[in-house]
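Could you have a look at this structure, given as structure tokens, before my questions?
Yeah, one chain of the complex is gone here, protein chain that is, but the others are all in their spots.
Lettered A and B in written order, each chain numbered from 1.
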Amino acid sequence: METENLKVVNKRVLKMDALGLACGEPVFTDDVDINGMLYGRILWSHYAHARIKKIDTREAEKVPGVKAVLTYKNVPRVPHTTAGQGYPEPSPYDSYVLDNKVRFVGDRVAAVAAETPEAAEAALKLIKVEYEILPAVFDVFEAVKDGAPIIHDEEDAKNIPDAKHNIAAKFDFEVRNGDWFKDADFVVEHTYKMPYLQHCAIEPHTVITSFDHFGRLIIRTSTQVPFHVRRIVAQALRIPVKKIRVIKPRIGGGFGSKQEVLLEDITAALTLKTGKPVKIEYTRRETFISSRTRHPATVRLKTGVRKDGTITDAEMDITLNTGAYGSHALTVMMCSGSHTLPMYKVANNIRFIGKSVYTNLPVSGAYRGYGATQGFFAWESQMDIMANKIAMDPVEFRKKNYIRLGEGSPVFKAMGEGREGVEQVITSIGLYEGIEAGLKAINWHEKKKKYKNQSGQLRRGLGMACMMQGSGIPEVDMASATLKMNEDGSFNLMVGAADLGTGSDTILAQIAAEVLGVKAEDVIVYSADTDLTPFDVGAYASSTTFISGNAVKKTAEKVRGMIIAVAAKILDRKPDDLRLEGGKVVAKDGAACSLSEVANTSLYYYDQHQIVASASHYAHTSPPPFAANFVEVEVDTGTGKIAILNYISCVDCGTAINPELAEGQNDGAVLNGIGHTLSEEMEFSSNGTPLNASFRRYKIFNTADMPAIKTILIPTFEPNGPFGAKSVSEIGINGPLPAVANAVQDAVGARLFSSPFTPEKVIAAIKNLQPVS
Amino acid sequence: MNNIKYCSFPETPKAALAWLLSRKAEALAVAGGTLVAKTLPETVENFVNLKNLPLDYIKKQGADLVIGAMATFDDIDNSKLVRGWAGGTISGAAARCSSQLIRNMATIGGNIARPHSFNIFPAVLMGLDARVRVLSRIGVKTYLFSDIYGGDFKLRPGRDCLILDVIIPGKTRNWVCRFEKFAKTEASWEAYFTLFMAAAVKGGVVKEVRISVGALSPKPFRAQAAEKALSGGKLTSGVVDAAALEFARDLDGVRASEFKKEAASSLFKRFLNGI
Partner (left out) sequence: MKKENARLKAVNGIFEICLGINGVKKSFSVKNTEFLLDALRRHGYKSVKKGCDTGDCGSCTVIFNGKPALACLIPAFTAHGSEITTIEGLGTVQNPHPLQEAFVEAGAVQCGFCIPGMILSSKHLLDANPEPSEEEIRKYLDGNLCRCTGYVKQIQAVRMAAKRIKNGEKRFRGKAS
């Protein structure tokens, strides 16, 4: 199937919720007023590691207006994971609603619900806690040693591979074809490091819980995973799934931070205790400290390369810091390999050694890029270093080695997400075209020549990086949709897919509209509500366009069949001769009836029935999108400041269902990645206290900081995707770190191995300048 | 803020001062409020809001430039008069202060009333020999800006006195000036350091010179050894090198990372080479 006859897909369609949002309509979790609502507040630990010896809430309970005080003593103790993943979750069950132990500065100690925020805060101050301070560990390599403080010493935790050595997850695999490095002309080994990073969605995570008139618990929450929230809250609080309804309103950004049960369990516990509506919202500071972060990574990469440009061997050894709890510990670690190792052909041996390690620092979790960001920083830096070593142009070196159409990789089968993966071959790839487009857009060859012999303190350089991601988790992720027809030929599309600002509601409407021959605005989307919309795993793993999109396409095709069946009778034509087009059912001979006629016939006149259908989709492959990123930098060798002059990001996302929204996804991912590259880093004191938990001190880029960014979509057709589509939301974040590192090396000859590339680090690297080999 | 019982909106500095000096309720005067709004002392009972004071002027008075205490960073950034003064560095410094929304609210009076190491104006005002008119119980008195920041200044702006305006001497109008805020990224709120240099250059000879450094230490300071090395001479490469060396010496006693000092020295040298 080709894209040229498409009417709605791959066309400019305005994001359906954009105008309401631009007019400030009250659509977010906190934009409702609920009578009698209590304000929930949480007491956070000031200690990195301590046991609660005594906790006395009597004074707190006496504060006027206080309705409940919860501690580990009066909530269910059920080990679970907060990671919003498919069941059974591949993350260890090491979390409790409240525990008698705190494991990082910012861990939960107790919770209060009161009639006013002031009363709740006053009560927090009156909770008396006596702690036994335990030795804490903040470094992953210290934490795995014998005798290190054991962070999860509780006996009822489950699925922790080696709690005594603080190992929350581990995974190794090897493809062996002879002796290691025997064919290599050069062996290159380096270690790359990435710190704690925060998502910084502008809407802090907010939850409002209440009972409906059936006594069911309603959870209104800014979540990416409504169905996982329902299941995990049911598990953690020991209440039946049928007693819970999760509603996801508009979400103010997530980027992975809201693929998690963050406050839903504790807020629900307060509603269960008081019988009243309760709201808890993170402050910005709490969002930094107590929500989730990107797993800090240390990646040791050892590769062999031959003079002809063949990569002979690759050993990737990654240690992630999962913080105090193992949320996404196994899967992020595995994705750091499974999304990077297949990118280039390795002739002989491949080994992956992965660990996620507990420390007494904030909890890591899902974050746009999901391991691939950490992995590609190492891989794409090392690709340039290897190319320099064999004196080959780094672009040519990549072109020689990247995975081709029809090719597979042993890694696809060996490494899935938390379990064995699925064998697959590449069924669409536009990387060559992406590289060519990027070279041209940044004027690579001419500028390379121009910058060859520079003098003065300001030096310019060019760098590039290639990457891939996935499109959903094969044979794990499932999505479904329900579509019903209205009298006027419009449709209601109910999906569990969680639009968190990405525009997925709009692109799903486009897919349905394309199948049904109507305009996108004739499809009214509702997402997501566990009572009303069918199951969807949620918005993560770059799955919505590919998995949910396919579910919507299948559903619409079913509905199309039902419409044609009715129309065949109206028009007295064979179903096979009918098609849907322009809001009508049209026969080969030109006879036609409108969709509203079909709807009215089915609803009122003949063989009455609601035209409605549901369908589900899960996939056996996860077709990777590919990208080539190019950057021009100017490095001030006097101050160490890196200025990004131009950034070009070429993305093959298959058919862009909505090109404008696809560009927007990539623009945002790129700027987020540039923030990681030049500025972002959570800092901690020596006792584990976060030092820069604010937008003032944790700098995300604004309009004055941002460089010129251009996204170029490279169209391909992915046969497994809806109308040829693959994913687009995450891949863009993986490029800036390696591309800028490569450009800095090009400009000043110094190599940066540790992000962010602050002026201080650049100066240090220039001072230690010796050719990296 | 629990104890706030009054919010006063004085229309004259005199009325504002009267509230501050009143013994009936502890008062605090607030201009833009961007620095104090979230950290108001708990004991304050009377919040004296200065928004109605007629102190947002920017004007020439004789040869001098006078900026009213209530002029915002945005006003200063966009004033033609200020843009044409001291090579535009005063406006340039205003433009580099945090974000537009803060620049719309924060005032020059507030910026100098409440010393923070990363405040942007002090280094500039120090380098331009600025004077400050202050209203206190003894009436209106003009102080050297450097005296207000010097430690001997006993009055507490916003508590027992009010800053009325800042006077920038006419002689600085055509001085050769350079300003740089060096931070992690372009728009970081907090600078690694700010560097200001002002010089009267005639026929290639440096007649008068001021070099001030901000954000590197709790209060801005003048790099006096470097100033000495520069003044009276021509900017030959020998003089530039000597001044750079002296500048590094000026920074020796400062408790800041070697990197920041080196970067400051590097930018300082660039200033000189650019003149």
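Here is the rule we go by: a residue touches a chain if its C-beta (ideal position, glycine included) is under 8 Å from a C-beta of that chain, and two chains touch if they have at least 3 such contacts.
The structure displayed is predicted, hence computed values, not measured ones.
S.K.: Return the single residue from A:38, A:500, A:566 or A:763 that touches the missing chain.
M.R.: A:500
S.K.: Of the residues A:203, A:477 or A:632, I need the one that contacts the missing chain.
M.R.: If we include the chain that is not displayed, A:203 is the one touching it.
S.K.: Using the definition of touch stated at the top, determine which of A:152, A:231, A:250 or A:676 touches the missing chain.
M.R.: Of all options in A:152, A:231, A:250 or A:676, contact with the hidden chain holds for A:250.
S.K.: Spell out the interface residues on chain B facing the chain that's missing from view.
M.R.: Residues of chain B in contact with the hidden chain: 1-12, 15, 19, 30, 33-34, 37-38, 46-47, 49, 51-52, 74, 95, 98-102, 104-105, 187, 189.
S.K.: What residue numbers in chain A mark contact with the hidden partner chain?
M.R.: Touch set of chain A with respect to the missing chain: 14-15, 17-28, 30-31, 33, 118, 199-204, 250-253, 255, 281, 283-284, 500-503, 521, 660-661, 663-665, 667-672, 694-696, 700, 702-706, 709-711.
Just so it is clear, only the chains that are shown with their structure count from here on.
S.K.: Hey, how far is the Cα centre of chain A from the one of chain B, in Å?
M.R.: Here the centre of chain B sits 44 Å away from the centre of chain A.
S.K.: Tell me, which parts of chain A touch chain B in their complex?
M.R.: Per the touch definition, chain A meets chain B at residues 457, 638-641, 678-679, 696-697, 699, 701-702, 704-705, 758-760, 763-764.
S.K.: Show which residues of chain B lie in contact with chain A when the two form their complex.
M.R.: Listed in rising order, the residues of chain B that touch chain A are 99, 182, 184-190, 192, 257, 259, 262-263, 266-267, 269-270.
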